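A single protein chain has been omitted; all remaining protein chains appear in their positions.
After this line comes subunit A, so read on.
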């Protein structure tokens, strides 16, 4: 499982170009299937990629995998034991019970379905859904809660834990803020329009604010037209069915977000999965699809659409867009790009992965993104050619049946986007993008140096730090909270069972002090919990940050 010759760290870009690819080739886990892709990258790098494209998926040592499975096994055995005790009344059952009158109904849940939740998730449940009571900026206030019955229920103490450093929110550009001047226009619009709309886009719910926002989004992305929707998740799940249907083929990355999966399922099209970011796997599926046509009937597919994300939120990897675009052009497929995490977060001026790779928005057929993350608002958009957007205006499920976006939220997006485009007369937007890039690089480099295994692209503000063992998930998150740092931890089923991880989202609003505090805490905790699995850390003495400090508010 572990690759003995794995060489992978954050300093590869200092090496010679060709050598770098060879090194990476051996350093990348086979599971992610990038090995061959890298090789190809090495050959075509000069034409497809304008800058080096480095992603890390270092394999942990063998013993880690063994202990991870042992951890799950112990948890499972205890789970069975306790289920047994509960069944015999030796342990109190805290689970909410079925109503007396409905005891003879078919059970709503099968016992085994909830085994994992009841026996493993419950033990570390306190690390999720932590309620906050302030703006989710670089620091937030948490409501302190305690449990008297081992996480079955929580009780609020009434105290707040102040100024916890927020490494969890998707506030990439720091637009989740309460600055009165920044929110001035939002306040005005909220006063003017109120909160709701009470109608759908096609009936009486298209406000002038929506039209303004759609025009701005189209200009921002450099496309002909755009349409906005009230919820990011629904943007995918309610529009993909409008675009494809029976007799169409969807090629979907294995790590795509649930909303894309749901949209694909609702569409009625055939779905095939390719390995994460693996171009060989994708090309094989494309070739086979066209050559052999639909299963059984062998009719030609009506159309083929490739669903990918810009930045994968659990891996921190960036889509291999140049290769995908060349494949889709070669095989006449269409490309649907979900930029939920990448819009605003990468690219020289924050215009997402298309700009990051120096490509044209015309290369992508459907540009989708959300406003929840970088723009600190809510909702999503689909942008592209006018024909596409016109079709969605008439056929999108959302346009016909769902209430349109709250005008004050629309104004928040407008003001954030204007700031990013420099239309507010300042360079603040650009500074935020630069600051985010700097913070990302700094944070990732330091973690590499400390010897943690972190996944993903050097430029991705989503930073997964691998914990592996189930027991360490809870320990890590709790101890970080003790140090006043709020982190996100994820385990199975959101990740593969052996790859539990912590995920940091770097923000432009994080100051160097905050990042250093987090890094120091991580360094300490990494030693305590033995999390520094990487065998390729460059230096055990992290070098000092030498660049001049750059603050946001100037």
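Note that contacts are C-beta pairs under 8 Å (C-beta built on N, C-alpha and C of every residue); 3 or more make two chains touch, one makes a residue touch a chain; residues count from 1.
Keep this in mind: contacts and distances are computed from a predicted model.
When the listed names "WDR73 protein", "U6 snRNA-associated Sm-like protein LSm5", "Serine palmitoyltransferase 1" or "N-acetylgalactosaminide beta-1,3-galactosyltransferase" are checked against UniProt, the chain not shown comes out as "Serine palmitoyltransferase 1". Set against the missing chain, the residues A:91, A:149 or A:203 yield one that touches it, A:203. Remark: the omitted chain is touched by one listed residue; of A:269, A:408 or A:480 this is A:408.
Remark: the omitted chain is touched by one listed residue; of A:232, A:316, A:350 or A:429 this is A:232.
Checked against the hidden chain, the listed residues A:372, A:460 or A:498 yield one contact partner: A:372. Residues of subunit A that touch the chain left out of the display are 96-99, 101-102, 104-110, 117, 121, 128-137, 140, 143, 166, 168-171, 175-178, 180, 183, 186-187, 190-208, 211, 230-234, 237-238, 241, 243, 257-259, 262, 265-266, 287, 290-291, 300-305, 331-334, 365-366, 370-373, 375-378, 387-388, 390-395, 397-403, 405-406, 408-409, 412, 486, 488.
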